[in-house]
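Of the protein chains in this complex, all but one are displayed in their positions.
The block that comes next holds subunit A.
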Amino acid sequence: MLKYTIRRVLGMIPMLFLISIVVFSLAKLMPGDSLSGEIDPSNTDPQYISEMREKLGYNDPVHEQYFRWITNFVQGDFGKSTRYKIPASEIIAERLPNTIFLGMMSLLITYVFAFFMGSFAGRKPYTLGDNIISTFNYIGLALPSFIAGVFAIYIFAFNLGWFPSNGSVNISLEPGTLDYWLSRIHHVLLPAIVLGALSTASYTQFLRNDIIENTRKDYVRTARAKGTPESKIYNTHIMRNSIIPLVTFLGIDIGVLVGGAIITETIFTYPGIGQLFLNSVTQRDYPVLMAVTMLLSFLTLFGNLVADLLYGLVDPRIRLD
């Protein structure tokens, strides 16, 4: 297990290197650059602009620019935000907790709802309850989050007034107090539900189908023949085999939740990584954009690693070595 982990972590290095080339190339291929953010915007003298372009290295060969960027990057210097004039790492560090908070809440909602709905639907398939749950799931799968988000804001924030429509906290509250944290939870709830709806729907269907499939397995018949009570058959024989795929989804979710929050965060103007990412694109804040993209790539790789390791932990048939 340890050997496997080390091998996988080492294997991530060339992968990240390749990703960095792609990220850098894409940033270079995008129209425009962040030069205007790095120079005095009031000075429009062409002489000054071309001087600065030469000075800041924009005229260097592409591979030199890449190596300059990657050398700094691996040393922890992600560059300076051309918009906020502070290091990109600082902006990311400021936004990351919000996104993680949102992601955790949405994961919690996903797992709790998917577990209860999925196990109910799986135990009583093709009944009225199962059909109602399936209907909800297909709506959840069919609704894009930008539609669901807008409707959620319109109904629950504007019409019913149950939730705030934007932001991550009531800014008049003092950080650290109980009210502050309650306000944060209040703010995060609606976007978390919208963000979690899609995965709740698919997890519920996965769990339901796994339960139905495992109910028909031979070892369940064996358990019945040896006189195991039905409730125990469900809990130890069927459930434990059915949640394996769900546990491993957790790893993949790490990457998806951080990246998948882009649209949701933007709609709810929730100050997280997703919103920062979209803003950096429109504002040509390339250092931040590249750093965020690298972060998301890393989290995806990391999530896959976690998924594989979890698989080995929960399923005795899988041996990692």
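A few points about this structure:
Here, a residue touches a chain if its C-beta (ideal position, glycine included) is under 8 Å from a C-beta of that chain, and two chains touch if they have at least 3 such contacts; residues count from 1.
Everything that follows uses one rule, which is that contacts and distances are computed from a predicted model.
For the chain that does not appear here, its UniProt entry gives the protein name "Peptide ABC transporter substrate-binding protein", which is one of "Sarcosine oxidase subunit alpha", "Peptide ABC transporter substrate-binding protein", "Sulfate adenylyltransferase subunit 2" or "3-oxoacyl-[acyl-carrier-protein] synthase 2".
Contact with the undisplayed chain is limited, among A:S106, A:S119, A:N241 or A:T266, to A:N241.
Among A:K28, A:K55, A:R68 or A:R224, only A:R224 touches the chain that is left out of the view. Contact between subunit A and the unshown chain involves residues 217-219, 221-229, 232, 236-237, 240-241, 315-317.
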